[in-house]
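Here's the structure, in structure tokens; my notes come after.
With one protein chain withheld, the remaining protein chains of the complex are depicted in position.
Letters are used for the chains, namely A, B and C, taken in the order the chains are written, and counting of residues starts over at 1 for each.
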Amino acid sequence: MNILSLFVIIPLVMMAVIFCVNGEKKSLIRTIMSIGGFALLCTSAYLTIQFLELRQIDSTSEFLFTESAMWYERFNIHYSVGVDGISVAMLLLSSIVVITGVFVSYAMEEKVKEYFLWFLMLSIGVYGFFISLDLFTMFLFYEVALIPMYLLIGLWGSGKKEYSAMKLTLMLMGGSAFLMVGIFGIYYNSIPEGSEGTFNIQEIAANVQALKANGGDISWEYIFFPLTFVGFGVLGAMFPFHTWSPDGHASAPTAVSMLHAGVLMKLGGYGCFRVAMYLMPDAAQDLAWIFIILTGISVVYGAFSACVQNDLKYINAYSSVSHCGLVLFALLMMNKTAMTGAILQMVSHGLMTALFFALIGMIYGRTHTRDIREMGGLMKIMPILCVCYVIAGLASLGLPGLSGFVAEMTIFVGAFQHPDLFHRVFVILGCSSIVITAVYILRVVGKILMGPVQDKHHETLTDAVWYEKVAAFGLIAAIAAIGMAPLWLSNMIGGGIENIAKLFTYGL
Amino acid sequence: MNIPVESYFILSTLLFFIGVYGFVARKNLISILMSVELILNAANINFVVANRFIFPEQLEGHIYSLFVIAIAAAETAVAISIIINVYRQKKNIDAKSINELKY
Amino acid sequence: MELLTASNIIFFILAAAILLFGILTVTSTKILRSATYLFFTLFCIAGLYLQLNYEFLAAVQLSVYAGGIVILIVFAILLIKGLGEDKEINIGQRRIMGLVAAIVGSITCASVIIKFGFMPDYDLADLMVQTVDMKVIGKTLMGTNQYEYLLPFEAVSVLLLACIIGSIAIATKDKEDNK
Partner (left out) sequence: MEQLASLAPYVLILPLCMFLILGLFGKKMCPKVSGILGTTVFGIVSVLCYYIAFKYFFSGDYQIGDTFQKVTLFNMEWLRMNQNLVISIGFLLDPLSAIMLIVISTVSLMVHIYSMGYMHGEGGFQRFYAILSLFSFAMLGLVVATNIFQMYIFWELVGVSSFLLISFYYFKHSAVRAAKKAFIVTRFADMFFLIGILILSYYTKTFDFGPLTQVTDGHVEIVNSTMSGVTLLGFPIISIAVFLIFLGGAGKSAMFPLHIWLPDAMEGPTPASALIHAATMVVAGVYLVARLFPIYSFEAPHVLEIIAYIGAFTSIFAAVIACAQTDIKRVLAFSTISQIAYMMVALGVSGYGGVDGLGYTASMWHLFTHAMFKALLFMAAGAIIHAVHSNEMDAMGNLRKKLPITHITFLIACLAIAGIPPFSGFFSKDEILVAAFETNKWVFAVEYFVAGLTAFYMFRLYYRIFWFGEPENGYEHEPHEAPLNMTFPLMFLAAVTVITGISWAFGKFSFTEFISSDYSSYEIHTHWNIALPSIGAGLVGILIATFLYLEKTGRPNKAVSYIKKPYIWAYNKFYIDEIYLYVTNNIIFQRICQPIAWFDRHIIDGFMNLLSWVTNKTSEETKEVQSGYVQQYAWVFIMGVITIVLLSINL
């Protein structure tokens, strides 16, 4: 069996096992989840090693570990999987976030069984999306990942959870409506004359290139590129379609925020890249300026908005808007370095935002408030959590040695290589975000972690317990590992980027 | 006898719309039921006239009218029992008071 | 074409009566009176059938409609307490709506009918004299050949049975209501 299918099968098996377990046996369910999460982590680590080895031997084929099985013949839909460097990186990211998410969820007491079932459903969607090579299957997994969000936020959330869950789901569904039109547009328009259509990404790309080479009509790209890009852009929190993110994240339970901001939002960037830009390179190149403006706004705008928020989760959500904006921004720069930076930023942002949400959840679980005006001097009370928070903050503002720096610098340097002045001006605009990021990160750190203790009741609070430490330290280790030795990851991703970057004028 | 067939049809049309007017405008259920009878009769006239003037050799319209009358009788019986039941529930038979099936 | 033949005059009288009593039926404020006007309407329609030489149908119309249904309605009216005095005040919106529907509908249908032009050259006199033999009616109702209606007949009889049962079931007071 193909190793990639394990990413779907393991969660399915876990779902089946948990389904059979009595819901009252919470610790048993947690143990199952931990074992399964660990199995997934091992699988992705093994996959990474295998991938790197196989890449040494076979450096020509675009995707490795490919496998294909027909599941709907009428429209030539396959369950076809395969990975390149980018997907491997995303799978690794997902596995880390999933296992840490499980540990963070240890504190969950209410309807544990159902919670984990939906949680697994979500992760199936995420994993499936990253391994799919078939547009339709990809879309299917995308939807599978979206739906559980509604229940996870609506049932286990906090605050105005129904509103947030509804808003998040509706906006993302709106995005996927665009997306579906886009996907079918691609499918029908890429059918070469005298043969049947295909949903396979690689084949579509080849068909489109052949169509272009034969002087065929590619004006359809100009309709379906914006649709697809916006469709995925909604999930990637592109301005002005980002407003689900602050409310959604604020209301979601901790692990769901982690998984959502850490991995699910990456589906947006990955999709923009893998579907919109790869399959419609010409439109991408011509229409990029529109989206560069939008994402450029996201980058600065999110950062400025984060400066004046008082809810920890809102701050982090707006910071995600800014950082994810940077992902799309870098993708649209359309050269190998910037795109590599974009993928690195996805990984890096995934890890650090997961860490942020985990820590916010832990702090909230103790102080029962997320309002920064009501906290202060927590460093003295819970040093471990707070040091982790500072590290997360430093990663977020791009401290060298942590992953954020590597990603941002690759983006800025890469994007600045674009010979067009317009692009470079926007890069400089983007650079300003690193200062604003410092402002809001330090505002929070200074306000809640440092200074005198604000609330006397907080003095009796406890520091992190073992499972929280596992989650936080695991994420920090990953962030630091990427930050200190980025070369292998950057090269692995760069290898995958090359195939797409070569479609663009200044790609290589 | 040289009445053109159109005059019969116009008669039935007018009767039909008198029924429609009654159906829409009247307030109580029994009046509405009576308006329905008018409408049915208008239809019956059409059947009969069409039978007589267009296919006099056969009896389709005739027989149909018979069936309509039979069904009208049945309908009236059921309707009246419903009306009586409604009356028991609401103490009136105003059509406006029966809107449970809204939205 | 002579207009004022006897049968024509009868037709016009009948038609006028039908329409007049129809209008009275739907406009009369007293419900018992409307029932009475309805009876007259149905009666005149039976006359119309007679004029068309459908004696059997006219008889059925009289006996079932005028004799049965109207009586049923009258009974219902009398059964329902206070209804007789209940004045129908149908001013306003619904009346206008009804009028609009009726007038626009009538004009539309009338114009359609006139424009359509039904068989301009038929011999009316020939048609009118044909009476329908009772035997034929019986055979048509009970036969099983083409243009014969045993099955609908049986269906109607079942329907009638169902109606009887149904109306009894509906109209029967619930035992709980009695208490």
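To be clear about the criterion, a residue touches a chain if its C-beta (ideal position, glycine included) is under 8 Å from a C-beta of that chain, and two chains touch if they have at least 3 such contacts.
The shown structure was predicted, so the numbers you read here are calculated from the model rather than taken from an experiment.
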item	value
Displayed partners of the chain not shown (whole complex)	A, B, C
Hidden-chain contact residue, picked from the options A:28, A:181, A:409 or A:481	A:409
Residue of A:293, A:438, A:461 or A:481 in touch with the missing chain, whole complex considered	A:438
Sole residue of A:78, A:167, A:249 or A:266 that reaches the chain not shown, by the stated touch rule	A:167
Hidden partner chain, residues of subunit B it touches	20, 23-25, 32, 95-96, 98-103
Subunit A residues touching the omitted chain (full complex)	167, 170-171, 239-240, 242-244, 247, 301, 304-305, 307-309, 336-337, 377, 379-380, 394, 397-401, 405-406, 409-410, 412-414, 416-417, 424, 427-428, 431-432, 434-435, 438-439, 442-443, 446, 449-453, 486-487, 490-491, 494
Residues from subunit C at the interface with the omitted partner, ascending	94, 97-98, 100-101, 104-105, 108-109, 111-112, 115
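We take it that only the chains that are shown with their structure count from here on.
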item	value
Category of the chain touch graph - line, ring, star, complete, other	other
Greatest separation from subunit B - chain, by CA centre	A
CA centroid of subunit B to CA centroid of subunit C, Å	6
Geometric centre distance via CA averages, subunit B-subunit A, whole Å	67
Complex contact set, residues of subunit C against subunit B	1-3, 5, 7-8, 11, 15, 18-19, 22-23, 25-26, 31, 34-35, 38, 41-42, 45, 48-49, 52-54, 56-57, 60-61, 64-65, 68-69, 72-73, 75-77, 79-80, 83, 86, 88-90, 94-95, 97-99, 101-103, 105-106, 109-110, 113-114, 118-119, 122, 124-125, 127-128, 130, 132, 136-137, 140-141, 147, 149, 152, 156, 159-160, 163-164, 166-168, 170-171, 173, 177
Touching residues on subunit B, where the partner in the complex is subunit C	1-7, 9-11, 13-28, 30-31, 33-35, 37-38, 41, 44-45, 48-49, 52-54, 56, 58-60, 62-63, 65-67, 69-78, 80-85, 87-88, 93
